[in-house]
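Only a single protein chain was left out; the remaining protein chains are all shown in position.
Moving on, here comes subunit A:
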Amino acid sequence: MDLLAFFDIAVLDGTVRLATPLLLACLAGLFSERAGIFDIGLEGKMLISAFLAAAVSFTSGSVWIGMFAGIFASVLLSLLHGLASITFRGNQLISGVAINFFASGITVVAAQSWFGQGGRTPSLSGDARFESIQFPGALTRIRDINKADLPMKVYSELLSGHTIIVYMCILIVPLVWWILYRTRFGLRLRAVGENPGAVDTAGISVVRMRYMAVIICGVLCGMAGAYLSTGLQAGFVREMTAGRGYIALAALIFAKWKPWSALGATLLFGYLQALAIRPDILERAIGIRVQTQVLDALPYILTVIVLAGFVGKAIPPKAGGEPYVKER
């Protein structure tokens, strides 16, 4: 037993990397669901953004242009979801599933006809991908870092060497909290998800508020997807989101639809993913060998426990999933 092994720097470093796309997608879902629009299309939006970000980065040679293209595609899908579920009052779950299927198919087809490399984009290099930012004096290669002492390890591995999106994420949680709880817009957004009738009576357009929410959701999902293909990886591979949109959704429920809790939940889930990659550390920490599948399943198990009401109650926004009808 060596409980300190749980705080292995390499695992914490992996946590930061893996939690970033989860956090962005989770906050995307938070905006949408707080406004009363359930969104299980997070996965699809991330995927289409991952594809377009990589494809445009490669073509234009600039990762920033690529990222904006990815965000653009993700927002388009968001608007489609909005059109189906806000304007036409369709079923939000079905629209979300449709978006996931659409993204899964179109990315491979488009990548194949664009690059002819079997549904993937060519490998990105140089300015076409987010390079990791190295702090002054930080070591870059893991093999050198391993030989360094603890403060240098923390500095070089945990703090330094991430992409710009990771550092932006540190600011994004307080920003989201401030918008939701300290601005007029945030109050209205939350109200639209709880009692759209009251918002409407106050003379505010429910439809407009909800569209704003899904657009913000699209932007954040777009960032998450672009980070996957141009930050974490150097190119798009089919289905590369690999269920991260669903884990983000689970994290959203686990966090009870609150921004700071969302940070905690995604860090926890990211940590579990990072730990699943290092069975040797887990074995050192608790003294027994655990199958990695158990760790892979833990985010979902924890979510079910929360949903079952064991750890306080997870109450979704009251008007969630309900299309708003002005008059019957």
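Worth a mention:
Definition applied: a residue touches a chain if its C-beta (ideal position, glycine included) is under 8 Å from a C-beta of that chain, and two chains touch if they have at least 3 such contacts; residues count from 1.
The rule we apply is simple: contacts and distances are computed from a predicted model.
When the listed names "ATP-grasp domain-containing protein", "Biopolymer transport protein ExbD", "Cell shape-determining protein MreC" or "BMP family ABC transporter substrate-binding protein" are checked against UniProt, the chain not shown comes out as "BMP family ABC transporter substrate-binding protein". Contact with the chain that does not appear here is found for just one residue of A:Val166, A:Val237, A:Leu252 or A:Ala285, A:Val237.
Contact with the chain not shown here comes from a single listed residue; of A:Val206, A:Ala274, A:Leu302 or A:Ala319, that residue is A:Ala274.
Listed residues A:Ser60, A:Asn91 or A:Gln112: the one in touch with the omitted chain is A:Gln112.
Although one chain is not drawn, its touching partners on subunit A can still be listed: residues 10, 14, 17-18, 108, 112, 116-120, 123, 141-143, 145-146, 228, 232-235, 237-240, 242-243, 273-274, 277-280, 292-293, 296.
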